[in-house]
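Other chains of the complex are left out, but the ones given are in their true place.
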Amino acid sequence: MSYNTFGTLFRVTTWGESHGPALGCVVDGTPPRIPLKAEDIQTYLDKRKPGQSRFTTQRREPDEVKILSGTFVSDDTGEEVTTGTPISLMIENVDQRSKDYGDIASKFRPGHADYTYMAKYGIRDYRGGGRSSARETAARVAAGAIARKILSGVTIRGALVQMGPHKIDRGNWSWEETERNPFWCPDSKAATLWEDYLDGVRKSGSSCGAVIELVASGVPAGWGAPIYGKLDSDIAAALMSINAVKGVEIGEGFGAAALTGEENADEIRIGNEGPYFTTNHAGGILGGISSGQDIVARFAVKPTSSILTPRKSITVTGEETEIMTKGRHDPCVGIRAVPVGEAMLACVLADHFLRHRGQNG
Amino acid sequence: MSYNTFGTLFRVTTWGESHGPALGCVVDGTPPRIPLKAEDIQTYLDKRKPGQSRFTTQRREPDEVKILSGTFVSDDTGEEVTTGTPISLMIENVDQRSKDYGDIASKFRPGHADYTYMAKYGIRDYRGGGRSSARETAARVAAGAIARKILSGVTIRGALVQMGPHKIDRGNWSWEETERNPFWCPDSKAATLWEDYLDGVRKSGSSCGAVIELVASGVPAGWGAPIYGKLDSDIAAALMSINAVKGVEIGEGFGAAALTGEENADEIRIGNEGPYFTTNHAGGILGGISSGQDIVARFAVKPTSSILTPRKSITVTGEETEIMTKGRHDPCVGIRAVPVGEAMLACVLADHFLRHRGQNG
């Protein structure tokens, strides 16, 4: 993938810094005549929006999206639809509080990209992390909302399946439950326990990581492509490109290493609606191509690097120092990564849908 | 990444089926005047070559590589060097034994891409898996050998750190040891135990998975790029594109989810040779850009799907059946994935080296 663009036919280019005037994206290659209003996108942005519970940053970012191009009123239906030309989306930055950046300007925060951006570019927009801020993911969520519109018949959902060291009990899985707690947790018992756990983390000024699981249902068999255009390869790139992600797995994932061939390979049977697999260790992808089963991907998010404990670091001029990141940070950035992961999966699937239709009609 | 090509400036296109006349790759964008002989590539192909111990397939594939273009004798040195034009590499297929494909032609093997290729294309070269065969990885290893030539000062090594459910003891890690046992295992004690374990797996006609760890040392700080061109994003795509891979992680990986921010963020100090990090949970990458530390990536390989136990499946005409995959298969395909993983990491790094030089001089 190139610097700030991904996709082959459905293409997303994002831009913007955390504390600049705005951020946004250009979504290119959308099929024409798909109904699209700003509200369709806003719904998903609101899922990601900070400040919705005490467990996410208290910054107030309304994240209101504007559509600047690529839609027009259909003569047939009277509603706004896509025209097939690039859709430019913009979100203005409002709650920046950026007068005083204090230590961030002169010191590198451990676990952040401050040091590496400086090593690469010799300059960095240090305000709120600049381009490396998780605010960039708002643009991904906006693009993902358009991708979902293309994927008629496909349902994409995400859930937090591990917070810090605490995993859910998969026997308790309920998609409805993900909408009822502030963690997108599918296990109501785990959600209750996590509430206490995360309160403790938050009050101590610490942070924790998380694992998110994404499921796409309704993807027909045949999307994806050999060899470097594998569906799982593009999903891995897309998820790994999200801030703070350190691991990606498909289906059984790392667990597959400990299985035998007998345990792992999903058997095939014929049912009323055609072939089906008796299990889904593959996570819906074989040889890089969708099998018609649910596509299952997971990704691991590291603990927020902004914590209240002083940490050893160096200044931009090369002297040893300490730094403590004040400010309003997510104790578990993995929570807000759920809608971001969903969006990235939607974008990859939309692209592969169009690519498949291109090659195979 | 597009179908059968990856990379932006250092670009690799592979082609070929398992039982066709040949397979190969075109490596484009190589800097000029780099010494390159077929033997330089053969060395790495020989590491991947089957039949080197009783633990890999007994097929005899000499995998002899020919350079068909892109090199010329330098007037200055009298040796073959790259010219900057595309390097075409070809490996002829010799030991195909392809008269009788038996069940494979008419049935879908569970865990293989037979079903999905058919769903996508309506036709498949079923001989030895066709394009989805792991033989394709020979072309990657060949390309990786050229990538290494570009990466002067960088050392790329791989090791098997888990076979089936059995992990190494990281306290015993020795790179030298990886060359001494048939598993690329860095822990001599584990290697001895694995020998027994894998003999059992092999004799029972079963198979097991594995986890491979890759380390690139000597990568300077600054390679990689925001946001969708992140170094870890490209590494994830590259490793996930290898046959049978189900998971990829960088540095602490999935383990990062269970850490606190204090534990995970690597602190920075000033040493005699400039800044250094006191730990490497990040795996050498922050914000998608290399930090100057070792780049550490791991990937999980599922157990070989070709096993001697009969498995439930369906025929290409949609009837329920059973299939047992006879033939000469690797009981643990993860072993031969070690040089393949190294090659993919080398290709990604070579591309990012050139891209970084392009943008930043």
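The letters A and B name the chains in turn, as written, and every chain counts its residues from 1.
Simple rule for what comes next: contacts are C-beta pairs under 8 Å (C-beta built on N, C-alpha and C of every residue); 3 or more make two chains touch, one makes a residue touch a chain.
Just so it is clear, the model here is predicted, and its values are computed rather than measured.
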item: Given 2 placed chains, full-complex copy number; value: 4
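One rule holds for everything that comes next: only the chains that are shown with their structure count from here on.
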item: Subunit A contact footprint on subunit B (complex, rising order); value: 1-6, 8, 14, 108, 110-113, 115-117, 119-121, 131-132, 136, 162, 164-165, 201, 206-211, 221-230, 232-241, 243, 246-270, 274-275, 278, 281-283, 285-292, 300-307, 309, 311-314, 318-320, 334, 356, 360
